[in-house]
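Note that one protein chain is taken out, while the other chains of the complex remain in position.
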Amino acid sequence: MEDHPLNSTSCLHIVIDLLKQRGVTLDDIADIVMFLQKNYIPDLTLEYCRESVYSVLKKREVQNALLTGIQLDIFAEEKRILPPLQAIIEADEPLYGVDEVLALAIVNLYGSIGFTNFGYVDKLKYGKLEQLNDKSAGVHTFLDDLVGAIAAAASSRIAHRQKQREECLDTPADSSPPRS
Amino acid sequence: MEDHPLNSTSCLHIVIDLLKQRGVTLDDIADIVMFLQKNYIPDLTLEYCRESVYSVLKKREVQNALLTGIQLDIFAEEKRILPPLQAIIEADEPLYGVDEVLALAIVNLYGSIGFTNFGYVDKLKYGKLEQLNDKSAGVHTFLDDLVGAIAAAASSRIAHRQKQREECLDTPADSSPPRS
Amino acid sequence: MEDHPLNSTSCLHIVIDLLKQRGVTLDDIADIVMFLQKNYIPDLTLEYCRESVYSVLKKREVQNALLTGIQLDIFAEEKRILPPLQAIIEADEPLYGVDEVLALAIVNLYGSIGFTNFGYVDKLKYGKLEQLNDKSAGVHTFLDDLVGAIAAAASSRIAHRQKQREECLDTPADSSPPRS
Partner (left out) sequence: MEDHPLNSTSCLHIVIDLLKQRGVTLDDIADIVMFLQKNYIPDLTLEYCRESVYSVLKKREVQNALLTGIQLDIFAEEKRILPPLQAIIEADEPLYGVDEVLALAIVNLYGSIGFTNFGYVDKLKYGKLEQLNDKSAGVHTFLDDLVGAIAAAASSRIAHRQKQREECLDTPADSSPPRS
C-alpha cells in the first residue's frame, strides 16, 4: 500500500471494503439508482445499475471523497475531533454543509443533470439512506450524502449512455480527430 | 438604463418585472419557500418568505443568472437560436444541463445546505414549477430551474437566520475585528 | 440535424466548426494545455494535448456549454439582447459571472484539480486567450472562459492518465466487478 498510495485499482477495493464495513453494499446503492431511473428506462436491471455504481467508484475523485468523508465519520464516532466540530458532525447539524460539498463534487463528475436526483433522494431518505440517518446506528453524517451522490452519479451515467445507444442505431461512429 | 448597466437597485426592478412578464410573482416563489421550510419553523409567515425571496433577488449574481436564462428562453420561444441548440432548449432536453448549472450558481451563494432543497422541488415540480413545466405555455427551460433555485436560496437564508436568532438569546454580540 | 438534436458525434463536428468560425482551433487550445502541463510531463507532445482537447469536446455537457455561450456572444455582437444584459455582456462586465459559471461546469467534469489551472490561464490571458480578450475583435465574453476551461479540463485528463500509466507498470489490471 505504501508504495502506491493512489493506485486506483487497489484503492477501489479498499473503498468497497470500507463501504461494507460501514454497512453499505454495492447493491444498496444500485437499489437507489434503480428507484431513480426505472421510470425512464423500462428494461433497466439491478445488475446494470450495479455496474454503473462500480464504474463511478473507479474514479479517483470519488474514492478520495469517500475515504475522506468516512474517515471523518469514524473520527466523530470515536469522539476524537476537536470542539466545536465534534458536536457539529456527531449531531449532523443542519447548517453543516461540508458533507453536501463533498457529495456535489461526485455528482459534478457526471454533469449537472445529477443535481436534481441527488437532492431528491437526499430529501426522501430513500432505501439505505433512511437507515444511515438513524443516529443510533453510528455516525454517518458524510456517508449518507456520499451514497446519495454515488447513486445520482450512476444514474446520470446511465442516462448519458442510454442516449448514446439510441443515437448509435442511426449514426455511423466517427471518433478520430480531424487533421488541422 | 444605458448609464448604469449594472446598477443593482434598478436591475432588481427590471428582474422583478421580467419575472412577472414570464408569469412568475414573488408570491409564487415565496409559496415554494413556505413549502420547504414550514416543517422546521412553525410560525413562518408567507410575508417573511417573500422578504427572503426579495433579498435573494437583490444579489447581482442572481440577477445576472435570471437575465441570462430568461433571455435564452425568449430567444428559444422566438426560434432565433442556431441549431442544434434551438431544438435542445425548446424541448428542455433531459441531458441539457446548462439550466441546472445557472441554478446551482444561485443556490451556492447561500451555501451547500440548499442543494437538497433545490433538487427536491425541481423533481417534485412543486407549485408554480409544475405550471412552468407545461410545454404548451411557452419555453421556460431556464426559468423553472431558476425559480426553484431562488426558492432554495431563500430557504437557506431563512435557516441561517433562524439559527442566529436562537443563538442571540444567549450570546452577547461581539463583531468588531480584533487588533492584530 | 432536426432528427437527432443531441447526437453527440454530429454535435462534436458542429462545435468544432463553430469554434473555428469564432477564430479558435483545436491547436489553439492544445497550446494552452501544453503550457499548463509541460513542466510536469517532460515528453508531452502537442499532438497528445490535441487529442485530450478532442476527447473533452466529445462530452455532451461541454458541447452544450459551448453552444450556449457562443450563441450568447453572437447575440451580443448583433446587439439583439435586451438591456441591461446587452451592455453587460458586450462590455464583459467584471461582475458578470455567468461565463465563469459555464466554464466551471466544464472543469468540474474532470474533478477539482482543474480549478487552479483554469483560474491561472484565465488571469494570465495566455496564448489565444489574450486575443479573445481584445474587445476590437468581436464579443467573446463567454468564449475566452470556455476555451480556458476546456484547456484546464484537458490538462486534468492528462494528469489523471499519466498517473494511471505509472501505476500500470507495477499493478495487474483487475476491473471486473466483484460478486456480491
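Order as written gives the chain letters A, B and C; numbering starts at 1 within each chain.
Convention: contacts are C-beta pairs under 8 Å (C-beta built on N, C-alpha and C of every residue); 3 or more make two chains touch, one makes a residue touch a chain.
This is a predicted model, so every value here is computed, not measured.
When the full complex is examined, the chain removed from view is found to touch A, B, C.
The chain that is not drawn here is touched, among residues B:Glu51, B:Glu77 or B:Glu90, by B:Glu51. Of A:Asp27, A:Glu77 or A:Glu93, it is A:Glu93 that touches the chain left out of the display. For the options A:Ala105, A:Val121 or A:Ile150, the residue in contact with the chain missing from this view is A:Ala105. By the touch criterion stated above, the residues of chain B touching the omitted chain are 3-4, 6-10, 16, 25-27, 50-51, 54, 58-61, 105, 108-112, 160, 163-164, 167, 170-171, 173-175, 177-178, 180. Residues of chain A in touch with the missing chain: 1-2, 4-6, 10-11, 14, 60-61, 64-65, 67-68, 71-72, 74-75, 80-85, 87-88, 91, 93, 95-98, 101-102, 105. Within the complete assembly, residues 40, 94-95, 97-98, 100-101, 103-104, 111-113, 115-120, 122-124, 159-160, 163 of chain C touch the chain that is not shown.
Keep in mind that, in the parts below, only the chains that are shown with their structure count from here on.
Relative orientation of chain A with respect to chain C corresponds to a rotation of 180°, obtained by superposing CA atoms and rounded to a multiple of 5.
At the interface between chain A and chain B, over half of the residue numbers involved are used by both copies, so each side presents largely the same positions. Chain geometry summary: the mean Cα position of chain A and that of chain B are 27 Å apart.
Counting partner chains per residue, chain C shows two or more touched chains at residues 6, 10, 60-61, 105.
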